[in-house]
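A protein chain is absent from this complex, but the other protein chains hold their places.
Order of writing sets the labels: A and B. Residues in every chain begin at 1.
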Amino acid sequence: MDLVLIFISAAIVNNFVLSYFLGICPFLGVSNKLDKALSMGAATTFVMVLAAAVTWLINNLILIPYNLPFLQYVSFIIVIASLVQFVEMFMRKFTPPLYRSLGIFLPLITTNCAILGLALLSALRNYNFGQSVVFGLAAGVGFTLALCIMAGIREELDLAPIPEPFKGAPITLIVAGLLALAFMGFAGLISG
Amino acid sequence: MKKGLMFELLKGLWDESPTFRQLLGMCPTLAVTTSIINGFSMGVATLFVLLCSSVIVSLLRSAIPKEIRIAAYVVIIAAFVTVADLFLKANFADISKALGPFVPLIVVNCIILGRAEAFASKHGVIPSFVDALGMGLGFTLALTLIGSIRELLGSGMLGQPWVIMILPSGAFITLGLLIALMNVIKDKTKAKLAPACPLACPGCEQGGVN
C-alpha cells in the first residue's frame, strides 16, 4: 500500500515535470515528436531506477555511517554521471539495436536535474531501499507521461496558426501551464 | 579593454539573458519563484556559485587536461553548491527550507557548467569574473521579476488574489508570456531571434563526464 502511494504520488499527483519542475530542459527540448519523447522517457526511466538504487546505497552505506553528509552533492553527481557513461558503454557493446534508438539521449541525461532531484528527494524523505527504487520508477514513468502528452499536443500545434512571438518556447510553456492545471485534478488521490 | 568588460557585464542582462534568451536554468526559474524573496535568494545563491566556479575554472584552465575538464568542473561546482547550501542552512534556515532541494540542484543548472565551458575555460580571471557577474545578475533579475509578478498577482496585493499564479501552472504561463513579450520587443528593435533550443547548452552538448 505504502509503495502504491509513493508510485501514484510521484508519477501523477506530484508529477516531476508539471509540479516539481524537474527535467524541464528535455521537456521543452525533446517534446516535439512523439517517438522521440517515448525513447527519451524510456532512457531516463532506466537511468532513474538505477540512480535511485545506487545513490541510496552510497548514502546509507557510506555517507551516513561515516558522517559525511557534506559530500552528498559531490558524490551523487559523480555517481550519476559515471552511471550514465557506464550504461552507454554497456548498451553500445551488448545491445546495439537498443543503443541506436536510445543512445543519443543518454549523454543529455546527466544534466537532467530530475535525476539528481530524485536522489536528493529520496534521501531527504528517508526512503528505504525498496521505496527509493519504486520512487525512481514512478518519477521516470511520470516524466515519460508528461513528455509524451506534450509531444502529442505539439505535433498538433505545428499545424496551428500561432502568433510569431509565441512560436517555440512561449507557446510550449503556456501549454505546459494548462497541462499542469489539468494534472491538479489528480490531487486528492493520495489523501488519507 | 574597459569597453570590453562593460560588454561582458551587460550582455547577461539583456542580449544573452540566460533566462529569457538562452532558456537556461529553467527548473529553478519555474520552481522557486512563488515569492520575491524566494526568487531573489535563489538568484543570489546561483550568482555566488557562478562567480566562484568561473574564477576557479579560469585559474585552473591550463592545469586541467582537456579530457577530464567536465568532470573537474562538475566537482568544483558541486563543492561550491555545498558551501552555499551549508551557509543558507546555518544562517537563513527559513529561506533554505523554502527553496528545498533546489539549492543542491544548482549543481545541474546549465548556466553554471555552460559559462565554465563556454567562457571561463577560455578567458582570464577578470573577464571570467565579469562574465559570471553579468550572467548571475541577469538570472537574479529574471527570477526576482517573475517572483514579484507571481507574488503580487497571487497574494491579492492588487485586488482579488489570482491563486493560479502561485500554482505550478502560473509559473509556466508567466514565463511563457514574458518570453513572448521579449520576442515582441526584440522584433521591433533588432532582427528576429529564433528561440534557442535549451538542449544547445554546452553542458548538455558535452554530456557530462568524459
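The criterion applied here is as follows: a contact is a pair of C-beta atoms (placed from the backbone, for glycine too) under 8 Å apart; a residue touches a chain by one contact, two chains touch by 3 or more.
One rule holds in what follows: contacts and distances are computed from a predicted model.
J.: What is the protein name, per UniProt, of the chain that does not appear here: "ABC transporter ATP-binding protein", "Aspartate carbamoyltransferase", "Ion-translocating oxidoreductase complex subunit G" or "F0F1 ATP synthase assembly protein I"?
T.: "Ion-translocating oxidoreductase complex subunit G"
J.: Have a look at B:Ile68, B:Ile126 or B:Leu158 and name the one touching the chain we're not showing.
T.: Of the candidates B:Ile68, B:Ile126 or B:Leu158, B:Ile68 is in touch with the missing chain.
J.: Tell me where the left-out chain touches chain B, residue by residue.
T.: Here the touching residues of chain B are 34, 60, 63-65, 67-68, 71-72, 75-76, 78-79, 82-83, 86-87, 89-91, 93, 154, 161, 163, 166-167.
J.: For review purposes, identify every residue of chain A that touches the missing chain, sorted by number.
T.: 5, 9, 13-14, 69-71, 74, 184, 187-188, 190-192
Quick note on the criterion: only the chains that are shown with their structure count from here on.
J.: Sort out for me which residues of chain A touch chain B in the complex.
T.: Those residues of chain A that touch chain B are 18-26, 28-30, 70-74, 77-78, 81-82, 84-85, 106-108, 110-113, 116-117, 120-121, 124, 163-174, 176-178, 180-181, 184.
J.: Write out the stretch or stretches of chain B touching chain A in their complex.
T.: For this pair, the touching residues of chain B are 23, 26-28, 30-31, 71, 74-75, 78-79, 81-82, 85-86, 100-101, 104-105, 107-110, 113, 164, 167-173, 175-177, 179-181, 183-184, 187, 192, 194-195, 197-199, 201, 203-204, 206-209.
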